[in-house]
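Below is one structure, written out as structure tokens; comments come after it.
Note that this complex is displayed minus one protein chain, with the remaining chains in position.
Showing chain A:
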Amino acid sequence: MVIPGGAKTLAKRKASKDNKVKQQQQNAPNSSRSAGAGGSSSTMLKIYTDEAQGFKIDPLVVLIFAVAFIFSVVILHVLSKLSGKLL
């Protein structure tokens, strides 16, 4: 089969197709939930998952924050036990 326009058209077609795919990828939700297919059970709630422009936190920092919080509460308990009364 002869393609009208020859190889140039083919190249153009491919480029536009690539562009389209790229566009789709950029717009595509980057997690199952935002795509509408909730996490573990497909019918659970849909809750934020994408990138947003808040201030970014490394996941390790979240864990450290959590552990620090737990320790501070424990220390409060210990201090109040030691001093024998609440603050």
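The rule we apply is simple: contacts are C-beta pairs under 8 Å (C-beta built on N, C-alpha and C of every residue); 3 or more make two chains touch, one makes a residue touch a chain; residues count from 1.
One rule holds for everything that comes next: contacts and distances are computed from a predicted model.
Q: The complex lacks one chain in this depiction; which UniProt name from "DEKNAAC103371", "Trafficking protein particle complex subunit", "2-oxoisovalerate dehydrogenase subunit alpha" or "mRNA export factor MEX67" does that chain carry?
A: The missing chain's protein name, per its UniProt entry, is "DEKNAAC103371".
Q: Even though one chain is hidden, which residues of chain A still touch it in the full complex?
A: Interface with the chain not displayed, on the chain A side: 26-27, 29-31, 33-34, 36, 38-59, 62-63, 65-67, 69-70, 73-74, 76-77, 80, 86-87.
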